[in-house]
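Here the structure is laid out as structure tokens; the discussion comes afterwards.
Rather than the whole complex, this shows some of its chains in their spots.
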Amino acid sequence: MLRRAFPILGVLTAALLSYGLYEALIGAPIEQSMGEVQRIFYYHAPSAWTAFLLFTVNFVASVVYLIRRSIKADILALVTAEVGVVFCTVVLVTGPLWARPVWGIWWTWDIRLTSTLVLWLIYVSYLMLRRFSSSGQTPLMAAVLAVFGALDVPLVYFSIWFFRTQHPQPVIGGGGSIDPKMLQVALINWAAFLCFAGLVCWSRYRLELLQREVEETEALEALLDSGGAP
Amino acid sequence: MNQSLHAAADPIIVIHDLVKQFGRFAALRGVSAEFVAGRLYAIVGENGAGKTTLLRSLAGLTQPTRGSISMLGTTDLRSVCRQLGYMAHPSLLYDEMGGMENLRYFARLYEIRDDERCARTISAVGLDPTLIRPVGQYSQGMRQRMSLARALIHDPKVLLLDEPFSNVDARSARQMTHLLTQLRDAGKTIFVVTHQASQLEHAADEFVHMEAGVIVRRTREWMTAEAP
Amino acid sequence: MSALATLTRASLSKDLRLEWRSKDAINSMLFFALLVVVIFSFSFDPTAEESRRIAGGLVWVAFLFAAVVALNQTWARELRNQVLDAYRVSPAPANALFLAKALGNFIFVIVLEAFMTPLFIVFYNLRALGAAYQLLIVSALGTWALVVNGTFFAAMSLRTRSREIMLPLLLFPISIPALLATVEGTTAILTGDYSPKFWIVLLAAYNVVFTTACLLLFDKVLNAE
């Protein structure tokens, strides 16, 4: 059923993405103080929200793995971490690109920036661990690290809250007032990103599942071949 | 020998369709077997046949991918770990500590605080409990014996020994074999993985031949596994 | 519970005894710590006013690097001859081993810090403006935070290729809040500008959370495979 839905969902996502792009570049009004640069916002913020969501799924899947030892949960954790890191990277790239013309600096130790960076670091180390650990133990180690990472996030947030109070406040978004049209475009983009992330995760999930099945059967076949010797 | 006595006895270990996969590679692919108490089993087979993996699965050091092991009537190997002595190819001893010191520490892990008993175990394997040299300076043969003492300290019912004779000279190997026979006669169930099956020709009750992750046959006598 | 305590004692005392017997690790670590302090002194040459502001960071970065080197050795002894397997087949609880190692590392790192601190004070002419006893609290909490996670991740990185590099890769990201709290707390005390209360509370919370997590999950890590 889902396999049949895939192309349809793909087309839908592509449409949504292009509509979002059109709205972001042309549809949305120009911001007064920042000008055209502000349009980066429509990619910046939705990416961040998507990444957060994916990391949450990763945490849940990891806990499920620790309890049930289900391979599917492990694969879900893996793919959400991968895709989440990609979206988080987008935030970390678009942020400084935006900050440079607007604030005049690339980086400041603001709470939002810093906590995003730390989050990214945690999940990159998660992927590193997955890559480096010897095969049999990877899922367990990764799940344990994911739990540690999730425990860390609130602490990171609190610690950075009090850290270096002299940072320049973000120019917009502080008060919370935002043009309804801007919000609408951001939400459209977010919906498009979510669909996109969902699709990527889904195909990555299928791929990983298949790969593990192939490995398993390959192993058995190899042994059947060599086992026939005597 | 008490083979006939035990032949009808209930098996102490039942392995059912054991599969262990390392990534792409299946080291065990469906091992099923029963073993009865009080015998000395020699596990033989080529490199990579899965002997070590089987032993580690029995010891609970490796989680099987599929299948089950029941020992002493339970499948929860953790709960019977007090009945299990494990000796691997590495010595599993601290090189920097003396023999007695090592044994005292490992006895603690089994909640044994009896120095007398440690000393007795060391004597039993033919070493001197008063030797204060660190184990790292022992010869290979002494170290293997010390390692056996470690596996025996809590007087387990089942002994799992992985290549106890490898890199040991012939004389030490013979002494070790003698010791194992005594232990078997004292009622322990012993599994010995070895490449030098001839060593155990007269000692083992049964030879378990492994090949490519399965037990291919079990024989009373050892014979060189020639190609057919 | 009591079994846990006795086994922890047994393991810890074994480690301390062996450490004491050879003194290799502690000697080389002390020399390494000295070198780190010297390298830092050569590389940074702050004025008195500046030095107070950055000393917290300097000292803790130096401690961190020294500690990581020490933590990497944690399991070396258990790995040689695969002694860990002997532990795993025994009925002894995994937590006892973890606690013993963490406590051993704590003692080790505290010794290092106690050795490095006077050097830093001499080289940088430091003097605390706030309450010095608070420094002890911050140091103890910060060190435990480092050590408890470090011991845990060192055990995790045993199961990986290129073990030595893996420990900092896992430890640093998770430790950022603790490190931040320790550095800021230390700076607060050294400069006397603001109260370190918040940071102490944060560190305490961090320690409670992660010590619990380590104790709950260590069994799984030890018996993984």
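Order as written gives the chain letters A, B and C; numbering starts at 1 within each chain.
Here, contacts are C-beta pairs under 8 Å (C-beta built on N, C-alpha and C of every residue); 3 or more make two chains touch, one makes a residue touch a chain.
All values derive from a computational prediction rather than experimental measurement.
Participant: Need the per-label copy counts for the whole complex here, not just what's displayed.
Facilitator: Complete complex, expressed with the shown chain labels, is A x1, B x2, C x2.
Throughout what follows, only the chains that are shown with their structure count from here on.
Participant: Higher C-beta contact count, A-B or A-C?
Facilitator: More contacting C-beta pairs are found at A-C.
Participant: Whose Cα centre is nearest the centre of all Cα atoms in view?
Facilitator: If one averages C-alpha positions chain by chain, the most central is C.
Participant: Rounded to the nearest whole Å, what is the centre-to-centre distance of chain B and chain C, using the mean of the C-alpha atoms as each centre?
Facilitator: 39
Participant: How many Å are there between the centre of chain A and the centre of chain B, using C-alpha atoms for each centre?
Facilitator: 49
Participant: How many angstrom lie between the centres of chain A and chain C, each centre taken as the mean Cα position?
Facilitator: 32
Participant: Of all the residues in chain C, which ones touch at least 2 other chains?
Facilitator: 225 - these are the residues of chain C that touch more than one other chain.
Participant: Residues of chain B touching 2+ other chains?
Facilitator: Counting only residues that touch two or more other chains, chain B contributes none.
Participant: Enumerate the contact residues on chain B facing chain A in the complex.
Facilitator: Residues in contact with chain A: 21-26, 29, 211-214, 216, 225, 227-228.
Participant: Taking the complex as given, what residues does chain B use to touch chain C?
Facilitator: 59-63, 78, 81-82, 84, 86, 88, 90-97, 105-106, 108-111, 150
Participant: Mind pulling up the chain C residues that touch chain B in the complex?
Facilitator: For chain C paired with chain B, touching residues are 3, 6-7, 10, 14, 18, 21-22, 77, 80-83, 85-92, 225.
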